[in-house]
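Mind looking over this structure? Questions follow.
All protein chains but one are shown at their positions in the complex.
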Amino acid sequence: MNAPLLVFFVLATMAVLGALNLILQRHPIHSALSLIVVMVALAGLYLLMGAEFVAAVQIIVYGGAIMVLFVFVIMLLNAGVEEHTNASKLAGIAGVPLAVALMGFLAAAVARSTDTVQAAAQTGAVAPTKALANLLFQGFVYPFELTSFLILVAILGAIVLAQREKA
Amino acid sequence: MVPTHYYLILSAVLFGLGVVAFVFKRNIITIFMSIELMLNAVNLAFVAFSQALNKLDGQVFVLFVIVVAAAEAAVGLGIIILIARNRQSLNVERVDLLKL
Partner (left out) sequence: MIDFLAQHADILITLVKIALLLFIVLTVNAYLTWFERKVVAHMQSRWGPHRVGPHGLLQPLADGAKFLLKEDPTPAGVDKFTYYLAPLMALALALTSIAIIPFGPDPLRIFGRDVYLGIVDLNIGLLALFAITALSVYGVALAGWSSNSKYPLLGGLRSSAQMVSYELALTMSVVGVLLSAGSFSLRDIIGAQASPRLGVFGWNIFPQILGFLCFFVAAVAETNRVPFDLPEAESELVAGFHTEYASFKFAMFFIAEYTSMITVSCLCSIMFFGGWLSPFPASWTFTHFLPSAILIPFGLWVIWDGIRYETIFGRIILPGLGTVITALGALLVVFPAVNEFIQGPFWLLSKIFVFLFVYVWMRGTLPRFRYDQLMSFGWKLLLPVSLANAVITASWILVRGGQ
């Protein structure tokens, strides 16, 4: 049990507990806070894998902008505690075993295929931001320009949707 | 070092939990958050493979996924605000006007 493995288990437990808390909490603001915990745990895992730029972008964009949007909308819409209806109780009783089965199947499939994924190439090296930037702006420049267009479309869409009707 | 399949199992578990939350929760905003959880699980798998194969393409793709998730969150939350204004409720069971 060396240090990286210990850090992995701590962060993985944090992520799974956060995801479970998202399901079990009744008020959406508490679910949002659990999701922020999951994102910070995942950023820690990216740092453990040496992807430092992706970890920083994850916290800045996902944790600091997207989740802030969620929290704002929950506050503005005054979302209350969820109600339990008949349909949700039925879904809970019938569905939880199925969900556990799905996760178990996925995990077993992954664990059984360890020979196809080479673990030998892990040098523990840290991905330099310069190399990432070179790849992004030279190899992937066309998708990059397309995503900037996508963001423009999303901004226009959000403005049009959230406008009040001009009486 | 941490074996790659540990990260992949964690990614599968998080994805499964996202699916569970998507199917069982009744609040629109919580359902939307479970979509973000699923996207995060996929990001983790991408970075794990990028480290295993020692190429940076996985991390570039993660950046694109984050950008697309941001755009989707902005528009999706706009739609949610409109639904809340029109139906006065955030429960998905109330948004059933197209039902037979």
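The first chain written gets the first letter, and so on, giving A and B; residue counts start at 1 in each chain.
Quick note on the criterion: a contact is a pair of C-beta atoms (placed from the backbone, for glycine too) under 8 Å apart; a residue touches a chain by one contact, two chains touch by 3 or more.
Worth saying up front: this structure is predicted, and the values here are computed from it rather than measured.
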Legend entry - Shown chains touched by the chain that is not drawn here: A
Inset, instruction - Among A:Ile29, A:Leu102, A:Leu135 or A:Leu150, single out the residue that touches the unshown chain. - result: A:Ile29
Legend entry - Per the touch definition above, residue among A:Leu6, A:Leu24 or A:Val68 touching the missing chain: A:Val68
Inset, instruction - May I ask which residue of A:Leu24, A:Ile60, A:Ala111 or A:Ala131 touches the chain that does not appear here? - result: A:Ile60
Inset, instruction - Could you please point out the chain A residues that touch the chain left off the display? - result: 27, 29-30, 33, 36, 43, 52-53, 55-56, 59-60, 63-65, 68, 71-72, 75-76, 126, 129-130
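Note that only the chains that are shown with their structure count from here on.
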Legend entry - Residues on chain B engaged by chain A in the complex (per definition of touch): 1-10, 12-21, 23-27, 29-30, 32-34, 36-37, 40, 43-44, 47-54, 56-57, 59-60, 62-64, 66-75, 77-82, 84, 90-91, 93
Inset, instruction - Can you check the complex and tell me which residues of chain A touch chain B? - result: 4-5, 8, 12, 15-16, 19-20, 22-23, 28, 31-32, 35, 38-39, 42, 45-46, 48-51, 53-54, 57-58, 61-62, 65-66, 69-70, 73-74, 76-77, 79, 82-83, 85, 87-88, 91-92, 95-96, 99, 102-103, 106-107, 110-111, 113-114, 117-119, 121-124, 127, 131-132, 135-136, 139-140, 143, 147, 150-151, 153-155, 157-158, 161-162
